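Removed from the display is one protein chain of the complex; every other protein chain stays in position.
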Amino acid sequence: MAVAVTNKITKTMLRKFILLALISLNLSSQAAVLPEDRADIMYHRYEGGGVTIDGPSLLIRKDFASTVSVSANYYVDSVSSASIDVETSGASRYSEERTEYSLTADYLYDKAILSAGYTNSEENDYQADTYYFGVSQDFFGDLTTITLGYSRGDDTVMQNGNDLFKDQLDRQNYRFGISQIATANLIVNVNYEVVTEEGYLNNPYRSYRYIDPTNPNNTISETEIYPATRTSDAVSLGARYFLPYRAALSGNYRYFSDDWDIKAQTFTLGYTHPIGNDWILDFTYRFYQQDNAFFYSDLHDFQSVDSKDFRARDKELSEFSNQTFGIGVSYQFQLGNSEIFDKSSINLQYDFIQFDYDNFRDIRNSSTPGDEPLYSFDANVLRLFFSIWY
Amino acid sequence: MKKLPLLTLGLLSSSLLLSGCSFDPIKIEPWVQPYERQNMADPIMSANRDPVASSYLHHVYQAREGAKGAEGGGGGGCGCN
Partner (left out) sequence: MRTILIILLASISQFSLAADTTPDFTLKSNQGNNQRLSEYQGQVVLINFWASWCGPCRQEMPLLEEIQQKYAKLGVTVLGINVDKDPSKADKILRETQVSFPILYDSEGEVSKLFKVKAMPTTFILDREGTIRFSHMGFKPGYEDQYAANIKTLIRE
């Protein structure tokens, strides 16, 4: 029944968006002018919940004849993980590496920008290829920008230690956005996105637990059983405001819901404060809250009876909330020949994220099943990067 | 899974583009003139000042949260050309 509803939603969504032919997955787009030429080199680091992931990210962007702008990105995640999921599955800390290459091109045609991009991500048990297309156009005296985007992904899911396991996941994203300059100091935007996924949607390393029918103080674990499709939509409203003493205030609200019954809300606030001509401070606050998927439970009552009797215990599908406090400092300077290099900057950004789970329990300390403490953890996220414009 | 035929995609996208070239059916006078875009053009008003950093943070959340999509601002800027 869930599959029939999913197909119906998919068809309706597709019909609604029949006009949305090309879509851009650029996080930001500016019509009528191509993005600036630049190069960035960044060190990123995430530490939290027993997981440490760090690595580089390199970006180079160059435009040709003021008509086409091309960018290339090289990104690596070096993972060292003894997360709660690793520990409770009885495994020991593991290390792995994920490498990602991206190539994008933006073509400027009158007041429109056509974008296309390809991303390849590889690690020893997961491979993802993503393609995207987008168009962005200015209207009404360049005060309004409309963006359409489409992306599709082909993922291959594998499992370390099990050479027989290999499955597919197909993803499609459809996005529509309008950005409107309201006054000389205020810009407002609305975004809407539909995501449909089909294939192997679980994580092969995750299991769910259910009460042992022979012993209520015991639980039995088995591999999760997920639906084969997932369709979601998200809508967001945001604004940026220029304060008269030269500073910027921004806010964003997003509402997400999908056919797994997950509903989520995200609130973001940002404040950018330049000091003089060379320094910029950024402050952000973000709050996120989600409900659990209908087939999620920390402790299921019964074992699954067949492949349509779904079971999950992945904390990503649980009911939880998180909040982030972020700060960033940027120093701009002139490096070398000002005829070749416009400007350069050195930047440090730090975010502190607190995760609180409302129905996912920390079962590392044995206790009566269902009475274990609720899980929570904090994460530190660091970005240190150098940028140069030319 | 239903897939939009490639030909339809192509036709629709080109018609959108071509119509977009002269798509001001209502002659609305902009209430923010092109020469008043100074604040919009300021880098601090950019939705995505540091693409490598923001796409990384976006990935951090996406890997740990159930929600996805509808991120990103866009538009604004100097509105030149």
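Should a chain be cited, it is by its letter among A and B, assigned in written order, with residues numbered from 1 in that chain.
Please note the rule applied: contacts are C-beta pairs under 8 Å (C-beta built on N, C-alpha and C of every residue); 3 or more make two chains touch, one makes a residue touch a chain.
Keep in mind the model is a prediction, meaning the values are calculated, not measured.
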Across the whole complex, the chain not displayed is touched by chain A residues 32-33, 36, 65-66, 141-142, 338
Footprint left on chain B by the chain that the document does not show: 27, 33-38, 41-42, 78-81
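Quick note on the criterion: only the chains that are shown with their structure count from here on.
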Spell out the residues on chain B that touch chain A in their complex, using ranges where they run on. 1-2, 4, 8-13, 16-17, 20-21, 23-24, 26, 28-32, 34, 36-40, 42, 44-48, 50-58, 60-61, 64-81
Under the touch definition given earlier, write down the residues of chain A that touch chain B in their complex. 10-11, 14, 18-19, 21-22, 26-33, 40, 42, 44, 46, 57, 59, 73, 75, 109-112, 114, 133, 135-145, 147-148, 150, 170, 172-173, 175, 177, 179-181, 183-185, 187, 189, 191-196, 198, 232-236, 238, 240, 242, 246-248, 250, 252, 254, 256, 258, 262, 264, 266, 272, 274, 280, 288, 290, 293, 316-317, 322, 347, 349, 351, 353, 355, 381, 383, 385, 387
